[in-house]
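One protein chain omitted, others in place.
Here is subunit A:
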Amino acid sequence: MMPAARIKIRSMVIHAVLFIVLGFWMIPQIYMLSIGLRTPAQAFDAKLFTWPVTFDNFIIVIRDNPLGAIFLNSLIITVATVVIVVAVSSLFAFACAILRLKGSIFLYTTLLTTLMVPLASMVLPLAILLQNFGWVNTYIGLILPYAALGVPFAMVILKSFMEDAPHELFEAARVDGCNAWQTYWHVALPLVRPALVFVTIWQFIVTWNEFFLALIVLTKSEMKTLTIVPMQYSGLYMANPGALFAILTLIALPLILLYVLVQRAFVRGLLAGAVKG
């Protein structure tokens, strides 16, 4: 068999396997959308697809809730958290991995321990703290705890990427006259761009989907975030699965959109040509 034909068959087999895996992976998402498009009578039908489809559930959730304002609350909290997490963690990673500042490794290991503390155990002291600061029902009352919880993981990722970057590039920047800030901005950040994109997406998803802390901190309806909305369609004595899954679908849409927008930034081999390999 010709090598070209063999490569084509190999590629087709790989793609076929990937499509099958993707199909299994997509079942929960498809099921979520499917239930959102069902009538109440079809809601508990075990089939993946039912007919006819209805948009009533989407109309109900849009009519019942001021979705625009709720969406804006979620967006403000999420974007602010992501910006703080990316800025703080990348600066910290730079200080640890490149500048090797005194005490930075001690701080790093201390911060790492926070990854091991479950959120549930922190909720009560955090709620009391926020109450004392008067930050209940404020954006800052969610943004700061989210950022504090997000920084350690982002820092681990960015630190390891910066450590892997060729050290000569940072020395070359020093010889070129860069101070620490210029080296961070002009050299370190572009070098770890794929990791920054990953951290951004990860933190966006985690913050956007966070429910527990938002439920505790936000008690006023005008401050609600999107993740609190589905609760009203799932109670002890009442459930509206169609509306529940419709709102869940709406919550997931911005995340899918974000991924589509930034996925091109996951560029492999960004460092190619920097140093002799």
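Note that a contact is a pair of C-beta atoms (placed from the backbone, for glycine too) under 8 Å apart; a residue touches a chain by one contact, two chains touch by 3 or more; residues count from 1.
Just so it is clear, contacts and distances are computed from a predicted model.
Missing chain, UniProt protein name: "Maltose ABC transporter ATP binding subunit", from among "Multi-component phenol hydoxylase, alpha subunit LapN", "2-oxoisovalerate dehydrogenase subunit beta", "Aspartyl/glutamyl-tRNA(Asn/Gln) amidotransferase subunit C" or "Maltose ABC transporter ATP binding subunit".
Of the listed positions A:136, A:156 or A:172, the one in contact with the omitted chain in the full complex is A:172. The chain that is not drawn here is touched, among residues A:37, A:187 or A:201, by A:187.
Touching the omitted chain from subunit A are residues 166, 168-169, 171-178, 182, 186-187, 190-191, 193, 269-276.
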